[in-house]
Each structure stands twice: as C-alpha cells, then as structure tokens.
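Of the protein chains in this complex, all but one are displayed in their positions.
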Amino acid sequence: MSDRILAAVMAGPRQPIDIREFDRPALPPGAALLRTARSEVCGTDVHLWHGRLSGVPYPIVPGHVSAGTLENVRGPVHGIDGSDLREGDRVVFFDVHRTCGRCRACAVHRTPTRCPHRRVYGITDSAADGLFGGWSQAIYLEPGVGIARLPDRVSVDDYIGGGCGLLTAVHIIERATLRPGDTVLVQGTGAVGLSTIALARLCGASTVIAIGAPAPRLALARRMGADLVFDLDASSSDQRLETVRGVTYGEGIDVVVEAAGSARAFEEGLMLARDGGRYVVAGHYTDAGPSTVNAHHQINRKHLDIRGCWGSEPGHFLRALTFLERYAGTVPWSAIGERTYSLNQLDEALADAEAMRITKALVDPWASA
Amino acid sequence: MSDRILAAVMAGPRQPIDIREFDRPALPPGAALLRTARSEVCGTDVHLWHGRLSGVPYPIVPGHVSAGTLENVRGPVHGIDGSDLREGDRVVFFDVHRTCGRCRACAVHRTPTRCPHRRVYGITDSAADGLFGGWSQAIYLEPGVGIARLPDRVSVDDYIGGGCGLLTAVHIIERATLRPGDTVLVQGTGAVGLSTIALARLCGASTVIAIGAPAPRLALARRMGADLVFDLDASSSDQRLETVRGVTYGEGIDVVVEAAGSARAFEEGLMLARDGGRYVVAGHYTDAGPSTVNAHHQINRKHLDIRGCWGSEPGHFLRALTFLERYAGTVPWSAIGERTYSLNQLDEALADAEAMRITKALVDPWASA
Amino acid sequence: MSDRILAAVMAGPRQPIDIREFDRPALPPGAALLRTARSEVCGTDVHLWHGRLSGVPYPIVPGHVSAGTLENVRGPVHGIDGSDLREGDRVVFFDVHRTCGRCRACAVHRTPTRCPHRRVYGITDSAADGLFGGWSQAIYLEPGVGIARLPDRVSVDDYIGGGCGLLTAVHIIERATLRPGDTVLVQGTGAVGLSTIALARLCGASTVIAIGAPAPRLALARRMGADLVFDLDASSSDQRLETVRGVTYGEGIDVVVEAAGSARAFEEGLMLARDGGRYVVAGHYTDAGPSTVNAHHQINRKHLDIRGCWGSEPGHFLRALTFLERYAGTVPWSAIGERTYSLNQLDEALADAEAMRITKALVDPWASA
Partner (left out) sequence: MSDRILAAVMAGPRQPIDIREFDRPALPPGAALLRTARSEVCGTDVHLWHGRLSGVPYPIVPGHVSAGTLENVRGPVHGIDGSDLREGDRVVFFDVHRTCGRCRACAVHRTPTRCPHRRVYGITDSAADGLFGGWSQAIYLEPGVGIARLPDRVSVDDYIGGGCGLLTAVHIIERATLRPGDTVLVQGTGAVGLSTIALARLCGASTVIAIGAPAPRLALARRMGADLVFDLDASSSDQRLETVRGVTYGEGIDVVVEAAGSARAFEEGLMLARDGGRYVVAGHYTDAGPSTVNAHHQINRKHLDIRGCWGSEPGHFLRALTFLERYAGTVPWSAIGERTYSLNQLDEALADAEAMRITKALVDPWASA
C-alpha cells in the first residue's frame, strides 16, 4: 500500500460522494492500520446521506462495518480474545470504538448503547480526524478498538453479508429472551430482518414467519430459515393476521420482531403478538412518523411486553462471529451482499440501497470503475 | 341472617340498580356462605354499568372484592394457608374463582389472567346462578375459592379501602421488577394509582411522583407516600417533563406506571420514562381510544421496556394481605374508601364514582337508607 | 383389543415384575383408553424398583411416558390444542395428570412441579386404582389429561427415544436462559443428557461439550450435536478443566448442565462454569450422597448462578413436540431407545438399565417373548 490512501467522503447531507487522498496515519502505541477488503452501505448510510441523524460531524468517511488485513501494527496490540495481533492477520473489529464506562448510562443503568460519549466508526468522527470509516482503502484502528481474527472458515463475503445487521440480530434475539420452541415473526426482510430470521431458526424457534418485499428478498428469507413468508404488497394485514392465528391455535405469535422501520409495521406487530407475548422493536433507527396504538386492546389487556432494542455491544459482535464460524457454510449470509461497488460508484450504491433495488451494497475500495 | 337475602342487581347496561330477594343457597361440600360486611364500587363497576365489557351475563350481582364473616360452612373448608375455616371467622377471598389450569394460557404461557375460562365474582356470573357478587347481604363461596382470614390488626375498612386496586398494585410492582432505589412515577390517583404509590414507597423506590386530580386525591397521594405530586389540570405535560428531568439528572424516570386509563397519559408516560427504563401499563381496563406513538423516539432509540399488566393472581392477593397486616396502621388505605352506600343508594354511588366525586365508594348491604 | 388387558406390575421394591390381567376400564365422560404402542424404562423406574422414592403406593404399573393409538374415547375429548380427538388417532400425553392449581406451590410460587398433590403416570397411582402406567397393553387417560396428536412426521420410536428425557431437557434449556452463542457443557450422556445436547445445539449454543460414558453413548452424544466429548473413565477432572479452559479464553463454560446424578459431577461442574455463568442441576432425581463445595471459590467469588430444575410442565411437553416435528429427521432421538423388551422381559430391562448396558430400554406390551 502506498503512502497515499483513497477514501470516499460524504461532505454533507445530499452532497455527491467525493474521493479524497489521505496521508498514511502515524500510529501511536496500541494502534493499527487495516487494509480494507470490504465495507458496506447499510441503511444507516442512506439516513446519513439524507441528514436524518443529529450531531454528525460532516465531512465523514462512512462505512461502519468492514473487514480486512492488518497492514501495520504498532504493538503489542491484543485481540479481544487476548491473543497478539500481527501484520497480515485477517481481522474484523467492533464498530463502536468508545463508550465512556463512567456515565450513568454505562455504569448505573448498564445501557452502554445509550452512552452520550459513544463513538461509532463511519458515523461520529469527522474525516478531519482521520480514517474512521470503511469507505476507504485503509482504516485507522485506534488503541482499544475491539479487534477479532476472522475465523478461517468465514470468508470476508460471509462476514460483510451479515455485517451490522447480524450484530443487531444477536441483540434482538437476546432481548427477546427466546424460549425453546417459541414461534417468531419478523417484520422486514432487509439486512437486519434476514439475519434475525436466521438466528431465530438457529436459536430454537419453532415456526419462523417473515413479512417483507420485494420477491427476491422473500426468496432469500426462506433460504435464511423462514417457514412462511408474506409479501407485504400482495397481502393485507387482515389476511396476515388470519393466517398467523391459523397456525398458532388462534393465539398469535410468541415473539414478534419489528425490523421494518415503518409506522404501519409497528401497528401491525401489536396485533400479531399473542397475549403475554413479546415484541422487540428494532427497525426504527430513524423517525418513521407516528403510529396509532390502542393501549387497552394491544398492550394492557394483552399483558404484552414491548422491548425497544438499540445498537449493539461487544458481546453481540463476538457472538455473531461464533454463528458465522459454525453456520457460514449453510446459512447464505454472503447472499445478502448483493453487489459490490467501487469508491467511484457510491452515489449509485446509495441510490440503489434507498430504492431497495438491492438487499445490501458492498464497497471494495480497491476496485477500479 | 334470615333465609331471605337482599342483593343489588344490575339488570343490564344503564338500567337502574334493582334490589332483589334471593333464597339462602344450599351448600355443597366445601362451600361456604359469607355474610358481607363491606363490598366496593370500583371503576370496573362503572364500566359494567356502561356495558363496556364484553360477554357479561346480565343480570348480575356486582361487587368483586368484599369482606365479611363466615355464616355457614359445609366443611371441611380450608383457607389458602391450609387451616380449617369455621363459622364466625372474619375472612376475605380472591375474586377470581376459577381458571382452568389446562388451557394454553394457564399451562403453557403461565398467563392465567388471560385464561378464557376465568371467572370473577361480580362480573362473569349471572344472578340466575346465585350470589356471585358482593352487593349482597351474603355471598356464595363455591368450593375451591381462595379464602384467607383477615389478620387481626387489619380492619374491614383497611381491606376494602385497598380492595382490588391494591391487588393490582402488587401485580404492577412485581411486573415492574423494581430495583432498590428506582425512581417511580405513577400516572393516576384512583384506587390503583394510590395503592401503587404506597407499594412503590414500601418496596424501595427512592423518589415517588404522582400525576392526578382532583386536589383531595393529590393530598391522599402524598399521604400514601408520594414525594411530589402534579395536578393534572394545573400543569402542562411540558412542565411535568421538565420538572421530572430536573430531579433525575436529566434522564427521566426508572419506572413509570400508567394507572390513569387515558390515551393521553399513555403518550405522556413514554416521554417521562428514561432511556432503558420500564413502563407498566395497567390502567387501560377498557378502551380509552387511540394514542399516538413515535416508535423511534419513544421505544426503539429509548431501548424502553413497556409491559402490559392485566388482572391479578392468588399470589398477589396473599401478598397484598401481608402489606395490610404490617402497614395498615401507617398507610391510610382506609381513607381510599371515602363514603359508604346502602343497597338503595347504588345508582348514586355509580354516578359519584363516574364523576370522580369520591375516590372509592363502599357498599354496606345491611345499611338502611 | 380384547376385554382382558395385560400389564406389568411392580409389586414392591426389589420384587420381580409380575404380569397381571386387568379388566377393560369403564370410561367416564371425557376419558379415553389408549392402546399402548411403546413405553419406556427410564432411570426413574430403576429408582422405583430400588424403593428410592418416597410415598409410592405399590403395587404400581410403571411407565410414565408412552405413545399409542386411541382405542376408546368417551367424548368429547379435546386435545391440548383444542381439537376433537377420535378413536384411531395416534397420540401421546403429558404424564403429570394432576396438579391442584390451588396450593401455594401452584398458585403463589408458580412452581407446579413442587405441588404436593401432583400425580404422575407410572409413579403415583396404585395398580388397584387402574391402568395408570405404560407397561401395559392399554392406559387409562382420565378426564383432563393433556393429550396431543403425534405429528405425522414423528414416529413412535422418535417420540419414545426422546421420552421423558426430552421433556426434562426442554425445561433445562429454559431454566438455563440460554443466550445466543453460549458455550454449553453437559455432564452425563443418559437420556436427559443426550436430549440436552441436542437442544443446546438447536437453541443457539456455540461449542457444546459432553462428559459421559461408555463409548457408545459418547458416539451418540456426538451425533446429537456435541462438538467435543470426554470419556469420564479415560480422563481426569483436571484434564477436563484444562481442556475446557483452553477452548474458552481461560474462562470456563457459560452454561453447565448436570445430568449425571453423581455427587462428584456436581463438584466438578462448579469448577467448569465460568465466573458469572449458570449451572443447572437436573440429574439428581434421587439422593446420590453428599458433595463437598467451597462456597468462596465456587459460588460467591464466582458470582455463579446455580439453578435446580425439577420435573416438567405441560409447556415443556408441547415444546418438545415442536422439536421432534422439525428435527426428528436429522437428530437421532430414536437411537436413544436402544432395545425393546416385552412385558416378560422387564426384569432384564431393569437390570440392563441399571448396569448402563443400554441407553434406554423400551417396552412393547404386545411383543411375545
């Protein structure tokens, strides 16, 4: 790798993506430089491009989940498993690179994903501060970042296909306190929804049902483990409710997961859960507008549990790797990453992602195009 | 007691309450007849009178929580503690007299309050089937009803002041999984809200806040243990939010309890809870109309837990008695029962309850008026 | 089926099993008669034969888990899913046929497996009271027994191979509150241990480790889903501890399950669990003698959770069926049932089970031998 590093920069909301050259950064002790093999364009990046997240220090280098090879290590640098990391190691890293550990969210409430000092690669650091994003030929891994070797049997395509959606899915399943044999219904067949389907199946669900669109994603949902899929556009919510009750003794679903980011989906999910069931709300990463809820019928009388689920923690990252290691051969995570874009094509990638023309866009910062 | 028993009958929605004579019932083995000392008019009775609950087999004898003295026992009849019950014992009973124990709600999901075969004194049994309600000089206690002796230091007025609201409050506190030192905010200062305030205080809450009306109930809320009360009519939701944040490091409340039965209250509660907090929804016993919810700001990003809470179980009844036994001398439960009505005055009692002119109306079926 | 029914009777501890003729029972409304296809000889039966359980009303017809075909139905009889059951249906039933639903264990503590009035087929009913056990050509299903149709794709051999061990395993996994990607170690490779291995694998465990003996059971443990097996007789506890730490970052195991019924196993399990881990103790169905525990090193400093797990509930029975329905084609439950015995061979079956010569003995009450 030369001393000049190319990276794609989002200068501000709705501005064209810009390719810029960066100097190879000096590394303090404990830091490393990652040669990026793949990064991703996730739904968050579309929101960033629309300026829907507050407090983003544009210009930024987007790309929060990425994989690559250690190019430089100013060691000793330890992996999250305690082992020494070396140049040439194939690694991945947890994108949340700082939480303070001392605020009330971290230390008192044990909700580190709500720490006000939380820093996330690709989102919270200005390009002026360095290569803190994956849409770049190299990523600066500051001291203390949680780094893990990619297991031998997991390809970069498997890892990046799962990506941040898989980490969120691990959190969702944990938050759902899934019991053996629970029925699970997942609203949404994007990256989060698809990984949630796979994990529900792998974590002991009985029937797994998905609601989504378009058709190719529904086909993929089946391959990820859904027993039954509803095409959002070709069925009504009444039809879905009737079918769901028909396969659940008239009760509804034990665990519903909202991974759709739609105000209507939230309303429907309240209907689909059984009395005494659980509803994990994880898809509303940005404001999708108001929902109408009847607190009597849908919550109080239903004795329902609704659980918001925000972000992910280092444990979710590590547990995601154990699933990839064991199941990458049988679960088509790599198929979620549908098309790979060069740095020059990222405007197109954002447009394709927004229009849902593809499930997930990948980034190869070394591709020419 | 003579062989003719007077009881107040609700013949149908919005019909005047009717006094009828019933025969003293024959007792099968294991049954008992209770001479009623006091019963209550709770919010449910107002709903019953408006016909807002489905499946009610009018005509009925209302009154689900009551206290009295055992008039006849066809024994052996055992209290829920295993002891022999005898004529003359001062007793109370758990109003849910049947759940099936075999349906999926009971046996699989452990949500007996959602059992479709659930039967509740004062609500689910027709007057044609007997004296299954407390607005009567005597109540038929069928075999298997959960009966407990009223502890010596608990007066009938203490017990009936707490009444069904206290049982619900025990369930609420349990469902809230209160941690030592949690802040608690209770929306609503009716019978459920007032007992929830008392139990939050007695179960280790730090600051306890109440929102309610009118002024006398707020004064009682303070006596029950609230540190801070908001008059619903004299403060805006913005003012309340600002004040609450001011006393909680800007965070909001650990545990919010909805005991108001208002669609607006539900919306406000979502704002008042802190990130990662819990919100128990217990006041929507009937349909109070739709609420508007933003799933991003109020649930997902907030990592919030919302927990519907329906009905109560025998354990809540017994645990309520332990609180009365220890604290009836210091917590003014008896003050919740504000005025006592004779059987002839029950139309007036319903009107007073509905207009919120009194906190709780009691029934003395032996009073002449 | 003739009017004379053959059944094997255990007249008392250590007495030879006796074949007796019973009359075909009269059926009250809601009852049914099951023509037994298979029953099992489980570890409990060995304990019964040794007189190790208190309060058993010998003589009894043993056999608590069984499968068969409905021979007579005095209907309507409803399955636990609400459907009508008919003669000729292939069914199974939950062996706990009564819990009171009203005692403190049932109603207050929600621990129905500790109900003092609990009645279990094959254990708690005298042969004088009828055909309440599976070592018989027919079983009397009293009104209220939880009956379920055996799913089409589940053979009787699959069901009976899983048997009561599978139900217990569902309870164990639920009690373990398994998180996605947890490491699991199972002590014991009998019927309970083998099903626990399978469910841990199917419910999202990462590495699954087993300790057991003899060799054929270890081979079966691998087929059920264990990644790593230790031969109890060919390895020392120090070797096992060292190996386990080697594959767990030096930490030990997230979830250890004791399904061995040995006092030494309990001691070793405390060492194998990681700090902050969980240890489910499920194999000590009878008294296996005292263990030596260091409360400082093994519990307090370890911040360990130890959870006893007793019996099973209707929900575990139903959830077991969902696993069989989905996975009977891939998980070799039927291989647990190693040899089938006629009624005449049951002394031999008990001897074989006790000597651990076979994993599980099955009973075919129609076989001639």
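Order of writing sets the chain letters: A, B and C. Residues in each chain are counted from 1.
The definition used in the following text is that contacts are C-beta pairs under 8 Å (C-beta built on N, C-alpha and C of every residue); 3 or more make two chains touch, one makes a residue touch a chain.
Nothing here was measured: the structure is a model prediction, and the numbers come from that model.
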### Query
Taking the complete complex into account, which shown chains does the hidden chain touch?
A, B, C
### Task
Sort through C:P28, C:G55, C:G246 or C:G289 and give me the one touching the missing partner chain.
C:G289
### Task
Determine which one of B:L34, B:V56, B:L141 or B:L199 touches the chain that has been left out.
B:L199
### Task
Quick one: say which of C:R4, C:R301 or C:R357 touches the chain that got left out.
C:R301
### Summary
Given B:D45, B:D158 or B:E174, the residue that touches the chain left out of view is B:E174
### Touch criterion as defined above, residue of C:Y121, C:Y159 or C:F266 at the omitted chain
C:F266
#### Entry: Contact set of subunit A toward the excluded chain (per top definition)
80, 99, 101-102, 104, 106-110, 144, 146, 313-315, 318
## Note on the structure
Against the hidden chain, subunit C presents residues 104-105, 109-111, 113-114, 249, 251, 258, 263, 266, 274-276, 281-297, 299-310
### Summary
Interface residues of subunit B toward the undisplayed chain are 81-82, 170, 173-174, 177-181, 199, 202-204, 206, 249-250, 318-320, 322-323, 325-326
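Rule of thumb we're sticking to: only the chains that are shown with their structure count from here on.
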### Task
Name, by label, each chain that touches both members of the pair subunit A and subunit B.
C
### Query
When subunit B meets its copy subunit C, do both sides use mostly the same residue numbers (more than half shared) or mostly different ones?
same
### Task
Please work out the Cα centroid separation of subunit A and subunit C, and write it as a whole number of Å.
40
### Task
Provide the list of subunit A residues touching at least two other chains, using ranges where the numbers run on.
249
